[in-house]
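The chains shown are only part of the set, and none of them has been moved.
Chains here go by letter, A, B, C and D, matching the order in which they are written, and residues are numbered from 1 within each.
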Amino acid sequence: MAIVELKDVAKRYDSMPGKKGGEHANAVEDFNLITRDGEFVVLVGPSGCGKSTTMRMIAGLEHNTAGEIRINGQDVSAVEPRDRDIAMVFQSYALYPHMSVYHNMAFALELKKTPKDEVKKRVQEAAKILDIEHLLDRKPRALSGGQRQRVALGRALVRQPQVFLMDEPLSNLDARLRVEMRAEITRLHRRLGVTTFYVTHDQTEAMTMGQRIVVMRDGRIQQIDTPYNLYERPLNRFVAGFIGTPSMNFLQADYQGDTLRGEGFSCSLNPHQQAALGDAGQRARCWLGIRPEHLHQADTFTGSGRLEGAVEVIEPLGPVTMAQVRIGETLVTAQLAAHLEVQIGDTLALAFDPDHVHLFDIDSDRTLGLETDPAVSAQATA
Amino acid sequence: QTTITVATVNNPDMVTMQKMTRAFNEAHPDIKVNYVTLAENELRQKITTDISSGGGQYDVITVSNYETPIWAKNGWLKAMDHLPESYQVDDLIPSVRQGLSVDDKLYALPFYAESSMTYYRKDLFKKAGIEMPDHPTWSQMQDFAQKVHDPKNGVYGICLRGLPGWGENMALFSTMVNSFGGRWFNEQWEPQLTSQQWKNAANAYKTMLTQYGPPGSTSNGFTESETLFANGQCGMWVDSTVAAGYLSNPDNSKVADQVGFAQAPHETTEAGSSWLYAWALAVPESAKKPDAAQTFVDWATSADYIQSVADAHGWLSVPPGTRESTYESQGYQKVAPFAGLVEEAINSADPEHPTAEPVPYTGIQFISIPQFQAIGTRVGQIMAGILSGQSSVDEGLEQAQAFTERLMRRAEVTRK
Amino acid sequence: MTASTVDKTPGRKSGAGGTALTLLAWLIGITMFFPILWVVLTALKTEQTAFSMTPTFIFSPTLESFKSALAQGSGYWHYALNSVITALGSTLVGLALAIPAAYAMAFYPSKRTDFTLVWMVSTKFIPAVGVLIPVFLVYRSLGLLDTRLGLTMLFTSMNLPIMVWMVYSYFRDIPVDIVEAASIDGASTAQTMFRVILPLALPGLASTGLLALILAWNESFWSLTMTDYHAATLAVYTASFKSGEGLFWARLSAASVMTIAPIVVLGWFAQRQMVRGLTFGAVK
Amino acid sequence: MSASPTNASPKRRAPTRRLMAPAVLFLLIWMIVPLAMTLYYSLQDYNLMMPDMRGFAGFLSYELLFTDPVFWDALLNTLLLVATCLLITVVAGLALALLFNRTFVGRGIARTLAISPFFVMPVVTGLIWKYMLLDPVYGLFSWVMRSMGFEPIEWLSSYPLLSVVMMISWEWTPFALLILLTGLQSLPEDQLEAVRLDGANRWQEFRHIVLPHLGQVLYVVVMLESIFFLTSFAEIYATTSGGPGTATTNLPYYIYLGAFYQYDIGLSSAAAIGAVVLANICAIFLIRFVAGNLNAGSQR
């Protein structure tokens, strides 16, 4: 129910040290994003990249040191957090320790003078969804970690604000509950259509819930795009490596005409890829990116796109098995069939489909062969 | 109906006065009396603050013969010059009356007055085979003290005020200085505190208290000494005459039947050897109800009042030292064997001539100048310091001299 | 964070050492209290037994001194009422002023916060005697002498810096996240204060209030100089039992007991409030 | 703990002003008016007993003050008193707070008993100590000494400052105890747990966790007690009256003597200003050297 607009937003903490030892000076920098009304935006990025800071600025808990934040077109720099009509799930929970779980959840509603019955109904409802009905009378200190997190989530869910901000709301829940919660949040979002910002480290959550995903790194946006596009067309090597678990494998390679050659492998390129590499000019080196799920066992195969190396790690994960194979200096991860019959130390041959590889500039890490300039693309999709 | 506020000290005689207020109300139903009762220090502090700033919070104040002349000169007190005939002004003991007058005009009416005298234990003296003369000297006192000193049995040769304060140890010590022939100032207002007479007096004081006195004598003021004596722990005691009644009363005193009385000791001169102190009631200029206040003061200091206290509480409870008629009364003489001695002490106290040599000031155990409180307090502290061994007599007196000089200079500078 | 208490952890069961510490605590408590007990005992003695070279512990108690301390003329109830009004009044006003200020400084600190705090406390550096005459003159011209209002204001100004400091330090123990959560929940400043912060800082507020109450109750210098009768407090009452002549110790003891009894009783109740901090489980 | 709003954004300062204004204004008036008047009087000839002699005196009062040996004695005594009392009350208060933070049988009662001295009026405290405890003849202490076969000590005349220190400490240790105890109660338990698992013994636990956590509260205690000790008056007034000699004359008592014995408002105002300056120096010292260390423990 709200359009959130961030324009050139930056944040610098007073207590932050300068650009020392490779540290970025700003917690958030040049943040540009305009949501659609009712959009579900997911923020992802390495720990410390500025996700929480961005959320806190939207909430008004932190003052942006540069740029402008607008909600429904209105500049909110002078609007207090309480007047922004935002519900937030804090990464640190921030429960009211002196209130029971019930009152923690009811507090915001009570402040709005919602009728008692209504409050009770909504709290009960949320508690049911969160499976904390039996804990309503307890104080936070008598809860387990995951139960506390659910209370924190419940405190937001009972409300119907303009914007939801959820900072890793499911991180301490078990897989099953997390799947349920994910579904509930998606359902709630569909029903209420509240614009939502959602921080998560869970790729599944990010991919399934986000209508758009913002990938951040060191305070800067790397790409804003749909889940599918992020996976299929990452703008640079960072995004490519960040999206998808296990991450994409990167190998250095030289190219010559239509062939790419690296330590222990070679593959022929399709015309599109050739064109991309040609664009990159004189340089004869590039990064080759292959996702683990695009590698398969290829004992007998000898054609284009064959890798071979000693197995160093084997991780059986139930449905699949992960194998790490040493190719030159790189450990390449491959997602293989469940009942892999190899031992550590064995030599394993892997094959990949050359159409499924990604190519990146050796210096700038930009993806080669994308039609548009990354920055423009980020804006364009926004 | 008018309400007057009476500021008064919390001494037993004043407490009696409060109890007698009903009698006043019967005579003057239109006047309601509120009392502000405090200990001496607090009271003085309050009244001073009030009166010096013209506050007008009190209609009747309790003042002593120390501040009366000073305040009167500052124009803070109403003159008592319309006393009715029935008041019998002439019945007031002359020295007391004089102490409360400026240019022969009374500014406060005496409520009770005291002098100093010597108390001793007849039984102990008998045991030691000595006898107390009517007018002992300080040398004799020291001698006696040595003889009756018996700390093992909780008996100390002599109790004297050691608690610092211009109205505490300095009241006593001033009389000692006087009788040793010392004076505060010469006629040019130059302090004389390092004179030989002062040193002699100080040495005597120190010797007696440190060698034959109770422990911790620097915390002993009037009350503490009185307690010690009443508990039978002092062989001798030189202090206010008001203690006489208390010590003679077996309810309070374990040694009631063994108290002997004598005049306060002297040494080279008898002048100024016993002090004169009076609590008096006065009406400030700033009083809001001066007439009612005057009525009250007249009542509380009248002979009738004394008579009615005697009727109600017995003669031992009457405020002493103000009227000759008290001492002439049969009833009083009967219960107070010391009455004659007290009357003599008060009568002989002459504020104009406090010592052998001439002085530019009046007052025996104090000097009627505003600076005296500060000087007396400081010197009192120094004397306590001497007693507790913090400084020698010579050093102490030099400090005292220096302080007095400073203070007098300050006053002169201000005067210019 | 958990709700377990320190003592429940294994190995912490009180053994011999624990018993010794318990005994020590009791011993210290009793020793500290002893002088007060002694006053109470003295108040039950006659003036004569009050002073004796060997202290008497066993004696037949008498209520004489209490009777005279409570006698009609003593006006105990009048003074007590004044004490209650001025002490309570100044404490409440003080809390009302101190809490918002401390809240602002604790949760919205700025560079001036430290300065402000020190400045506030520096207003207390002037010894009371030093400003007695100025304050007296001002009070006289404003007609505040011997009024409860005047005394209450004096006490408030006397205690306010202390209260701000204490409340501030207790507020600082509360995680900011909670305040942020409240503002996200739409709570106004007042609502945050009353519904979130105050309940959490209750133990601290209780001790602050108690402290202010005690300081005001026991204040004697100003009460003695600025009041006479109408607004005079128990400090004045107590002072009036001190005398330059005669034995007054038992009476003074009785008066002192009557003076401190209300505040001691109150203190006993108030310190129950000082229960364990409540912020556990609030934040990660 | 949490990421705190380290920067106060402009929009957030608004409530700050509004919330602080009443207290600040109130104190401002209460500070400025008397201080200005005191400053004014310190430059005046103003003796209560000499109503006729008023006028501008320049720095005469200050000159007299600084040349008065008693003033310097008083200054020294004040500092001594503050320092020793602070040391005793804080250390003892801390020890007691730790002692009473344990759970044991009847903790509430024992704690109340220990705190009670703070409820007693300072003047009464003085009287209790002077007459009932320290009196060399009737005092309890001397009775104990005597029954053990020793000569009783004449506390107030032989060790006057020590006696005052004892009194003040008796009265104020409970204060430190009370405040530190409340501080201890807010110590997050998980930190204690963490430090125990880190292998800290009791002392290390205290030194590295409890003490830093108490930093802020300790700072408050030190600061407030300094004020009270700097301005302590009633105990001295009721017992030694500043003596013997100048042994227990501190600044407030010195000012008191100036105002109510010399009636010299000029001089006592100058001394009051001197006390303010001294106190501010102490405060700066505290802030500079103590706060830095103590404040480290604060949660934010």
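Rule of thumb we're sticking to: contacts are C-beta pairs under 8 Å (C-beta built on N, C-alpha and C of every residue); 3 or more make two chains touch, one makes a residue touch a chain.
Note that this is a predicted model, so its numbers are computed, not measured.
Peer 1: Written as a formula, what is the chain make-up of the whole complex?
Peer 2: Chain copy numbers for the entire complex: A x2, B x1, C x1, D x1.
We take it that only the chains that are shown with their structure count from here on.
Peer 1: Show me the overlap between the contact partners of chain B and those of chain D.
Peer 2: Joint contacts, listed by label: C.
Peer 1: For this structure, which two chains share the highest number of contact pairs?
Peer 2: Summing C-beta contacts for every pairing gives the maximum at C-D.
Peer 1: Starting from the Cα centroid of chain D, hunt down the chain whose centroid lies farthest away.
Peer 2: A
Peer 1: Can you compute the centre-to-centre distance for chain A and chain C, using the mean CA position of each chain? Integer Å is fine.
Peer 2: Roughly 56 Å, centre to centre.
Peer 1: Measuring from the mean C-alpha position of chain C to the mean C-alpha position of chain D, what distance in angstrom results?
Peer 2: Here the centre of chain D sits 15 Å away from the centre of chain C.
Peer 1: With chain centres defined as C-alpha means, what is the inter-centre distance between chain A and chain B in Å?
Peer 2: The mean C-alpha positions of chain A and chain B differ by 94 Å.
Peer 1: Using the touch rule from the top of the page, what residues of chain C touch 2 or more other chains?
Peer 2: Within chain C, the residues that touch at least two other chains are 1-2, 51-53, 132-133, 137, 175, 177, 180, 239, 242, 279-280, 283.
Peer 1: Spell out, as numbers or ranges, the residues of chain B touching 2 or more other chains.
Peer 2: Residue numbers touching two or more other chains: 45, 49, 53, 154, 227, 233.
Peer 1: Using the touch definition from the top, list the residues of chain C that touch chain B in their complex.
Peer 2: Touch list, chain C to chain B: 47-48, 51-53, 73, 132-133, 136-137, 140, 145-146, 224-225, 228-229, 236, 239-248.
Peer 1: Which residues, counting only chain C, touch chain D once they are in their complex?
Peer 2: 1-2, 4-7, 9, 14, 18, 21-22, 24-26, 28-30, 32-33, 35-36, 38-39, 42, 51-55, 96-98, 100-101, 103-105, 108-110, 114, 116, 118, 120-135, 137-138, 156-157, 160-162, 164-166, 169-170, 172-173, 175-177, 180, 189, 203-204, 207, 210-211, 214, 217-218, 220-221, 235, 238-239, 242, 249, 252, 256, 259-260, 263-264, 267-268, 271-272, 274-277, 279-280, 283
Peer 1: Going by the contact rule set out above, which residues of chain B touch chain D in the complex?
Peer 2: 44-45, 48-49, 52-53, 70, 74-75, 154, 163-166, 214-219, 227-228, 233, 370-371, 373-374, 377-378, 380-382, 384-385, 387-388, 390-391, 396, 399, 403, 406-407, 410-411, 413-415
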